[in-house]
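So, chain A:
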Amino acid sequence: GNSSSSSSSSSSSSTSTKKLSFPDTVKNDKTAISGGSLTMGLITDTPFKGIFNEELSDDNNDSTVMQFGSESLFKTDSDYKFVDGGAANLKLDQKAKTATITINPNVKWSDGQPLTADDIVYAYKIIANPATKSSRYTDSLANIVGMAEYNAGKANEISGIQTPDGGTGKTVILHFKQMKPGMIKSGNGYIWESAAPYHYLKDVPFKSLVSSDKIRKTPLFFGPYQLSKLVAGQSAVWVPNKYYYGAKPKLSKITISTVTPSTAAQAIKSKSYDILGVQNAQYASVKNTKGVQFIGQIPLSYSYLGFKVGKFEKGKNVEDPNAKMNNVKLRQAIAYAMNIDQVQQKFTGGLTFRIPTLIPAQFGDYFDKSAKGFPYNIAKANKLLDEAGYKKGKDGYRTDPKGKKLTIHLAMMSGNVNAAAISKNYIQQWKSIGLRVELTSGKLLEFNSFYDKVQNDSKDIDMFMGAWSLSSEPSPNDLYSAGAPFNFTRMNTTEQSKLLADIDSAASFNEQHRIAAFKKWQEYMNKEAYVVPMTNSWSVTAVNDRVKGYTLKVGGPNVWADVAVTSK
Partner candidate 1 sequence: MWKTILRRVILMIPQIIILSLFIFLLAKMMPGDPFTGLITPNTSPSQIAKLRQEAGLNNPWYVQYVSWVGRAFHGDFGMSYAMQRPVTEIIGERAVNTLYLAILSVIITYVIAIPFGVWAGRYEGTWIDTSIQFYNFISMSTPSFVVYLLAIAAFGFGLKWFPTSGSVSVSASGFFGIIASRIYHIILPSILIGILTNASTVQYLRSGIVDNKLEDYVKTARSKGVPERVVFNRHILRNSLLPIAAFFGNVITGLLGGAIFAETIFSYPGMGKLFIDSVNGRDYSVMTALVLLYGILTLLGNLLSDIIMSIVDPRIRID
Partner candidate 2 sequence: MDTSDELLLDIQHLHTAFRVHDHFYDAVDDISLTLHKNEILALVGESGSGKSTLATSIIGLHNPRNTKVTGDIMYNELNLVGLNEALFNRIRGNDIGMIFQDPLSALNPLMRIGEQIAESLVYHTKLNEKEREARVLQLLEQVGIPDPPLTAHQYPHELSGGMRQRVMIAIAIACKPPIIIADEPTTALDVTIQAQILDLLEDIQKEIGSGILLITHDLGVVAETADTVAVMYSGQIVEQGSVYQVFEHPLHPYTRSLLRSMPQADSDDEELHVIQGTVPSLVNMQRTGDRFAPRIPWMPASSHEEHPVLHEVEPGHLVRCTCYKTFYFPDEKEAAAAGAPQNANEGE
Partner candidate 3 sequence: MSLIEIKDLNIHYPIRSGFFNRITDYVYAVDGINFDIEEGETYGLIGESGSGKSTTGKAIVGLEKVTSGQILYNGQDVTNRHERKKIKYNKDVQMIFQDSMSSLNPRKRIEDIIAEPIRNFESMTDTEERDRVKELLDIVGMPSDSIYKYPHEFSGGQRQRIGVARAVATHPKLIVADEPVSALDLSVQAQVLNFMKQIQKEFNISYLFISHDLGVVKHMCRNLAIMHRGRLVEVGTREDIYNNPQHIYTKRLLAAIPKVNPSGREADKAHRREVEREFQDHQDKWYDKDGKVFPLQQITATHSVALPPDEVTQIKSEVG
């Protein structure tokens, strides 16, 4: 459907109103004062867990709270490619199937101890040791030689991680079973990008690591700030780490505390925090606040509409050719009938916008710029359905090609304040093309129920609206391959398998080949419409005018080293 999509593109883009855009860095020309304290809000419904360790925590809130101290080992460029200049440098050796990590000798933990090879090895051990029950352990990590054995408890050391200069040395070599094209990018999942203070944690048994005070109350980091005070789950105070290897931190104190979503907008309006996230639904009500700048960034994520076409059986996705949704025209029609632009304009003022493909635009070359996705087009939707033999009955609803009553069950999560209205809107849209869509269970599903049903291929789901947030290495294999449990639509075609394999194949070490492979896959996905890309959103932060140097840009070792305030 290349030609058809191009014809409609002009009309759809004209209906969508002016594109919103945000700077990614605060603008403040005043001179920074020395010291000064800064407050930041963390919007959350629940207290943060307080696991201040990258290896054990998989929680966004915890990462937010520890962002002042926790620093990645490697520096990257804006495309997430590893570059030298961080706490450590990374060198991949394709042939030897190794990665060599070289630690910057200036790097010290906040207790003054130097960062060593042991610290890097220990991070892998924490993740892989079964006693820690870390959820960070993945199949990708098992690509390191000896990792699986260590994880199974069969070995005491990870044979594929070596420290040629000894534990206190500065070099670590990782041996892989296979090299992957994604390894050059941060977030690839094969290489862990944090270190754990071995000298500090070694006395704590793995089993009790997660609940130990050394993790929860007095964690060590080598980033610009160190944790000074903590009220569990609520707030934390960070003060400069005097051993920081980079530029001297400029603030004397950073306080971060939780803010309930329901009061967040009010908090922005009353400028209770220097830095506070903006919930998209509330942006309209706070955008005119004086003395506050809004900076933004588009996160690596997307929301989508998936169609259930099979089941996950014996470790494989098995597509059912007779499934209700296994009709490409039906799926496309459903996609075209969605007035996503209109909805998002209304509900988020354009902060959320329609996306044309399953690879977010931030991935640069991997993103298929020519993809059009499924712009709103009712006529086309009707036509597709007519072609496919879904005939309209007297009641205005279409039957399936066999003439049987057709009811499509949509599973959608609650949570977003507008979710109910949005679901109703789409259901009405689909009604206008003659499709009877009902919500699974008659209501929006709460998070757990939703995933419980989606994961287990519940019979009462025909399609579902989900979202993925991606790591900075965008290989879609984890989400869409034949063996991926996360491939919730259960699509499984030979074409798909071929395309996916190509993305992570040896040939893809050639960047151009990989780019082409990504594009082919995106085209295929839009053609088959098993998964319809829906939206991505700006993630906006309200920053007080007195803050200087705060940025959402990716790459730098740790932005907080540069943040300052210009008035008391």
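How were these candidates chosen? In short, all candidates are chains of the complex that A comes from, given by their letters.
Note that in this section contacts are C-beta pairs under 8 Å (C-beta built on N, C-alpha and C of every residue); 3 or more make two chains touch, one makes a residue touch a chain; residues count from 1.
Everything quoted here is computed from the prediction, not taken from an experiment.
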Given options 1, 2 or 3, the chain of this complex that touches chain A: 1
Touching residues (chain side chain A, partner candidate 1) in the complex: 45-47, 49-51, 56, 58, 130, 133, 135-140, 189, 210-211, 216, 229-237, 255, 257-260, 262-263, 266-267, 269-270, 272, 446-449, 451-453, 455, 468-471, 478-479, 484-486
